[in-house]
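One chain of protein is taken out of this complex; the other chains stay put.
First chain written, first letter: the chains are A, B and C, and each begins at residue 1.
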Amino acid sequence: MTVKVAINGYGTIGKRVADAVMKQDDMTISGVVKRRPSFEAFDAVKNGFKFFTTTQEFVSGFQEVGIQPQGTLTDLLAESDIVIDCTPKKQGYKQLYEEHGVKAIWQGGEKHDLTGLSFNSFSNYEDNLGKDYSRVVSCNTTGLCRTLWPLQQEFGIENVLGVMIRRGADPWDSKTGPINAIKPVLKVPSHHGPDVQTVMYGLPIQTTAVAVPSTLMHLHSVVVKLQKPASADTVIGLWDKTSRILFVEGSKGITSTAQIMEYAKDTGYKRSDLMEIAVWKDGVHVVDNTLYYYQAIHQESDVVPENIDCIRALCNTEPDKWKSIEKTNQALGLK
Amino acid sequence: MTVKVAINGYGTIGKRVADAVMKQDDMTISGVVKRRPSFEAFDAVKNGFKFFTTTQEFVSGFQEVGIQPQGTLTDLLAESDIVIDCTPKKQGYKQLYEEHGVKAIWQGGEKHDLTGLSFNSFSNYEDNLGKDYSRVVSCNTTGLCRTLWPLQQEFGIENVLGVMIRRGADPWDSKTGPINAIKPVLKVPSHHGPDVQTVMYGLPIQTTAVAVPSTLMHLHSVVVKLQKPASADTVIGLWDKTSRILFVEGSKGITSTAQIMEYAKDTGYKRSDLMEIAVWKDGVHVVDNTLYYYQAIHQESDVVPENIDCIRALCNTEPDKWKSIEKTNQALGLK
Amino acid sequence: MTVKVAINGYGTIGKRVADAVMKQDDMTISGVVKRRPSFEAFDAVKNGFKFFTTTQEFVSGFQEVGIQPQGTLTDLLAESDIVIDCTPKKQGYKQLYEEHGVKAIWQGGEKHDLTGLSFNSFSNYEDNLGKDYSRVVSCNTTGLCRTLWPLQQEFGIENVLGVMIRRGADPWDSKTGPINAIKPVLKVPSHHGPDVQTVMYGLPIQTTAVAVPSTLMHLHSVVVKLQKPASADTVIGLWDKTSRILFVEGSKGITSTAQIMEYAKDTGYKRSDLMEIAVWKDGVHVVDNTLYYYQAIHQESDVVPENIDCIRALCNTEPDKWKSIEKTNQALGLK
Partner (left out) sequence: MTVKVAINGYGTIGKRVADAVMKQDDMTISGVVKRRPSFEAFDAVKNGFKFFTTTQEFVSGFQEVGIQPQGTLTDLLAESDIVIDCTPKKQGYKQLYEEHGVKAIWQGGEKHDLTGLSFNSFSNYEDNLGKDYSRVVSCNTTGLCRTLWPLQQEFGIENVLGVMIRRGADPWDSKTGPINAIKPVLKVPSHHGPDVQTVMYGLPIQTTAVAVPSTLMHLHSVVVKLQKPASADTVIGLWDKTSRILFVEGSKGITSTAQIMEYAKDTGYKRSDLMEIAVWKDGVHVVDNTLYYYQAIHQESDVVPENIDCIRALCNTEPDKWKSIEKTNQALGLK
């Protein structure tokens, strides 16, 4: 069976998931939906995707710039098995999806309550098998799960403190700041800790967060009290066996998120994406069973493989999480 | 006795300490030293300070721009009781000071080893009484001591984790970046934790640090495990009684370091400085005896009152730390 | 006669004009109006200004944080001769001012059409004498007039091209970007050229503009074709005699807007403001009767002296522009 995947919202995440779906042999893009005729709409058409608008009222806007939509979201749902909702949060499409009997996956901007079920490939794939609606947790949460889940399996986790130094805006966003300020999230815990707990149930984690004037990546300073003895080497060895984690090294000139993104450019992924979580190998330290590490998150792409896995889980086309992870990694060229 | 204070290095810190000394009734500026005729040299002259160069070879550079130095550092030392060394680190003036029998205070950029003695007004004033050489700990370390020391006295501290989100460069510095990156200090602990321990002996503290593209202030996300029960209110009450701490509130529109600096502008301090440590009142949280808070550090000015106190300690003109702190605060208009 | 001046909108410009009015001997602040209880409201109260809200509905918001407004804008207008409207653009207060027979001055964010009359101290003070409503042109336009008007008087201007490199957001603004982009104004001319023409009638000027990720100052690269022969020295000599222009020099270490703002800090103006236009002396060049120069504009404060002069012009308390300019300069400590 080839799963027919609709993309509602062909923007930062939507266009990346669309490309990733096309690289799989068990799913295909049935069409993509966009509301406004920005340059990304032309990209969608150039890529050969069937193109739809949200509703009839947006059709003329596209026609004016020479794009003829093949219908609206409703038309697309009729031809799809599942929809990846990459629209801005709280757009309220769930009812429409229900009416058309189409499964749906939301992104981390949406609240867990919408679906009552969230998704991470490693920590709770099985709980998503055959379900109708789920939510792939946010880029930051996905990043935390990638490194914490193997630690939990191997060493046990007493507690976690994560300080998220968040990029202020995405690279394409020239409206949002701050230009020259550091902005703390005054609520403690920040939403990241509870969000991790939607997929790593009961994990004792606290998080604080600040936003800074950078567009490239989020950076996490993470402190984990482990239950069993560990050393920097055993932790590095563990993550080395884990997929979707990439080591970088200050001693090789990667001293900031800037050089990580330059490294990603050299690898030649489309859009210079980095779907792996970058962990500084020479920033991993263990002091008295407490692990300190830094990781950097490419907010625009790290959730892409998780979206692919989530499609398989919901559509029940692959019951074994490790097989899905491996299949996705192969198709996307990930470690 | 009026202590005669020389300033060696009339830059970011030097010019501020000079102004602060002039506001005290028990000390005066004997002269200031500068190496190169930048605009700050003109400011020094305009302010009426006796102006000296480092050595004879730098005299002509000043004469060319119309400034006639009154001599060199050596000349100034002969007329001074103590010198505040605000030169870049590792300039090696200590021997010269010793030869002239002049006491000296270095800044936090210098290593503790140079003096074997460091200074914070609250935590170890007494240990500095009558000593010849000391070092006022750095802006970040001073900021940590301001909030941690009262906590230690009142509740006892089990351990501290401080994550320093550091400004990449000072506001006047247009050469240093990063422009668009987040840069972790891969060494753990960063130098801040051990630096705190030079004035709060034996405090169990770990620190990590990242640099970000902002010039305004450092921001600390601090987590303190307390030994006695506390609540956000009792902690706030404690800090409210402590001097050199200023509360700011997100709910009153101070949501980032940008608005703190705007607040400082409104207060009317010279140079729009903020010598107090700014703590977000609505960012103070206690969960299970663990305290979470955010504080912001005006890197250019927070150590100024500590320098004044340190002069009194070394010159033994005021044996009681609380009297010195109170005297300094009064003169500088601090809480 | 002491002119009673109301400030409607106690924000970036309003608070500065209020302070400046209080330094004059022929005008006073009758009260200030603010809509929301941000930290600047507390500053207004602390400064001893009579405090009003916009309308009755906003009273409770202030009472909740412990500020008791003395009435609303309407109450304040009854006690005032003139109002400085520093509210965001298009708030539509003009009718209210008319009903209360109060003169009014708007800021450059407002369109010229609102008043049909704009103001610059040097170029058209006389045309504003005794009028009811005027508009002080924007910070950028004021900056252009400061340097262009004397050139026009002395050498005649064939044409002007100004390229405005605009700061993306004010220093206190942590919401607006861009963080990492350069953003051109695609309309040519940008609004600056026509805006200059509202006070320097018929001046042949073209302007283009880009926004950049900086908060400190606007920078102008200006090219002027002069009608009479000139040299860099004669131009510098001319501006040297002109008030509200300050020379800075790259050779003295002022190589960017960052060092200009540091210089302003050292001068000790409240809020570290720089009401003068900063012109790089070593950036002034004349090639074949074409003048090239760079100037930097402190967007938050350069229009403050013009607001003071405009009050005198509209209230007809000083018919001679040079006397008003001199009086304002003296009171504010300007050259």
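The criterion applied here is as follows: a contact is a pair of C-beta atoms (placed from the backbone, for glycine too) under 8 Å apart; a residue touches a chain by one contact, two chains touch by 3 or more.
Here the structure is a predicted model, which means the values were calculated and not measured.
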Neighbouring displayed chains - absent chain, whole complex: A, B, C
Hidden partner chain, touching residue among C:V83, C:I157, C:A181 or C:L332: C:A181
Contact with the hidden chain (one of B:T28, B:Q63, B:Q153 or B:T176): B:T176
Sole contact to the chain not displayed, among A:V136, A:I254 or A:I325: A:I254
Of C:V212, C:L238 or C:A331, the residue in touch with the unshown chain: C:V212
Missing-chain contacts mapped onto subunit B: 168-169, 171, 173-181, 183, 213-215
Subunit C residues touching the omitted chain (full complex): 161, 163, 165, 167, 178, 180-184, 186, 188, 206, 208, 210-217, 219, 221, 223, 250, 255-259, 280, 282-283, 285, 287, 290, 292, 294, 296
Residues of subunit A (touch criterion as defined above) contacting the omitted chain: 15, 36-40, 42-43, 65, 171-174, 179-180, 215, 248-249, 252-256, 258-259, 261-263, 265-268, 270-272
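Convention: only the chains that are shown with their structure count from here on.
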Chain pair with the most C-beta contacts: A-B
Cα superposition of subunit A on its sequence copy subunit C - rotation in ° rounded to nearest 5: 180
Chain centre separation in whole Å, for subunit C relative to subunit A (CA means): 47
Numbers and ranges of subunit A residues touching at least 2 other chains: 178, 180-181, 183, 213-215
